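A single protein chain has been removed from this complex, and every other one stays in its place.
Showing chain A:
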Amino acid sequence: MSNPILRVENLHVNFNTYAGTVQAIRDVSFDLNQGETLAIVGESGSGKSVTTKTLMGLNAKNAVIPENSRLLFKDKNLLELSEEEWQHVRGNEIAMIFQDPMTSLDPTMKIGQQIAEPLIKHQELSEKDALARALELMKGVGIPNAEEHINDYPHQWSGGMRQRAVIAIALAADPEILIADEPTTALDVTIQAQILNLMKQLQKQSNSSIIFITHDLGVVAGMADRVAVMYAGKIVEYGTVDEIFFNPQHPYTWGLLNSMPTTDTAEGSLQAIPGTPPDLLEPPLGDAFAPRNSYALAIDSKEEPPFFKISDTHYAATWLLDERAPKVTPPAQILKRWARWEELQGQEA
């Protein structure tokens, strides 16, 4: 497992706008191992989508990436690729599943042809062979009576079926990394589960790695091996899925977990995180989450917290983990999670 296929090192992405420079990604580093699923979690504006676009080389023209940022994939730094070299990577070595199946298929092109397109481009198949392979892919993603539907247009299909087609397009050229940008957000819940199961099953077959972008922690629990929590263009906590769910350390992770409905919270209202994310035109000094954080310390507004190690796989950037920090009591729900963590540890020992 400890064989990173992708290394993101000190990634910064800035956007030059009329109002000034928006620092969308501020020093993000992570590894992605062969065959694993890494979930990147955060609310809107946390930089999840910019991260995916950067990994696909599809950022807007006004994006500026400083030279010390590196995206290492198969011994090459993706950020140094020419547009032509990028075209070889996109859809071939790194592919993407889009969020909204209702708008991400071309309404004027037959679905079979849309699936065949990356095959014609990357594997240089003839149109006939590519369509034959597209049919196999359609069967592989569970489209019933695929032969009859290969010449359908997107509007003839339901959202769930279209998302299967989008997945088939992403899988067409057998990519090593699959980036899924909220692939189930636009689907209703029963279809969500089907699509997630399909993705897991397909990953097992191909041993590809998945970067799973979402704001839905419920989805993360079933899908991911590891989780990175992003806030205001930074990763604030990362660890295995159990570590994030049962031993969370960053107050922002607490907030996210608290705002997720569970069977324990059937009564009363959901706990939202107060306030809004900061303006990344002028990111605040210190910990960006401090203004919304009821556990904030004085130092949070002055100095940025470094990553504190909790285990070999679990790190969190919060001053609460500093030995000089006062011990705080997290919300009741988090305490329950911690208790469950103790149990899990006990079972292992």
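Quick note on the criterion: a residue touches a chain if its C-beta (ideal position, glycine included) is under 8 Å from a C-beta of that chain, and two chains touch if they have at least 3 such contacts; residues count from 1.
Following the convention adopted for this analysis, contacts and distances are computed from a predicted model.
Chemist: Refer to UniProt and select, among "Fe-S cluster assembly protein SufB", "Cytochrome c", "ABC transporter permease" or "Twin-arginine translocation pathway signal", the name of the complex member that is left out.
Modeler: "ABC transporter permease"
Chemist: Among the options A:D106, A:E127, A:E147 or A:D322, which residue touches the chain absent from this view?
Modeler: Touching the chain that is not displayed is residue A:D106.
Chemist: Specify the residue from the set A:V13, A:M56 or A:L187 that touches the hidden chain.
Modeler: Spelled out, the listed residue whose C-beta touches the missing chain is A:M56.
Chemist: Looking at A:E117, A:D287 or A:D300, which makes contact with the chain not pictured?
Modeler: For the chain that is not drawn, the touching residue is A:E117.
Chemist: For chain A, which residues lie in contact with the unshown chain of the complex?
Modeler: Against the left-out chain, chain A lists 56, 58, 83-84, 86-92, 95-96, 98-100, 103-109, 117-118, 121-122, 153, 155-156, 166, 169, 173.
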